[in-house]
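Quick notes on the structure that follows.
Only a single protein chain was left out; the remaining protein chains are all shown in position.
Up next, subunit A:
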Amino acid sequence: MHDVWKVYPNGVEALRGIDLKIEQGEFVYIVGPSGSGKSTLIKLMYREEVPTHGVVLINGVNVKRVRDWKIPHVRRKIGVVFQDYKLLPNLTAYENVAFAMEAVEAPRRKIKQRVEEVLELVGLTDRMHALPSQLSGGEQQRVSIARAIVNNPTFVIADEPTGNLDPENSWDIMYLLEEINNRGTTVVMATHNKEIVNTMRQRVIAIEQGVIVRDELGGEYGYED
């Protein structure tokens, strides 16, 4: 990202000149108080928003210049995990994960194989035919992580993935994200969880009022909740 500004139509300046480069295979925390521009930054990364000014390159592609019909192809290289999981309530865990592959029209045999593989990685093989309502929050979040990585993205964006979870489940999710990162996938995670940031030391980018105030490797959370 180079000199990125984002001004919403209502006049709010969410980002005011962000310069940021995340290398392939990195693990990055994005921290900052509510309303600091964290979410906007994340949305720019998966092309939900377009910068008002400046350049955002994803895998070397300028997202502002991508033609509308090619945007889906950009998104296929990105896995997204949300605080509220965003699972389809009437589909089982297996179907929720398979859905992401059906949507990109993967062959059926490959879907079955890959979905089972991913569910095993997140440790839900025995729960794969349960509906989201029958799963705990931690399990649901693991399903959503499985869905995020099933199409082999080059990077995973997690927007407060532990926001709704108790500490124990939060750690499970973090180990999982670490495991995914160890396999070479870039992980970008927005979080409010001080304990996690301070324990699992990674690069920390702090944002306040739309500008980066701190960017350090192995940094601390640095805020009092």
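One rule holds in what follows: a contact is a pair of C-beta atoms (placed from the backbone, for glycine too) under 8 Å apart; a residue touches a chain by one contact, two chains touch by 3 or more; residues count from 1.
Methods note: contacts and distances are computed from a predicted model.
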Undisplayed chain, where the name is taken from the UniProt record, one of "Electron transfer flavoprotein subunit alpha", "Carbohydrate ABC transporter membrane protein 2 (CUT1 family)", "Dihydroorotate dehydrogenase" or "Cell division protein FtsX" = "Cell division protein FtsX"
Contacting the left-out chain: of A:4, A:80 or A:187, that is A:80
Which parts of subunit A are in contact with the chain that was left out?
-> 46, 68-69, 71-78, 80, 86, 88, 99-100, 102-105, 107-108, 147, 151
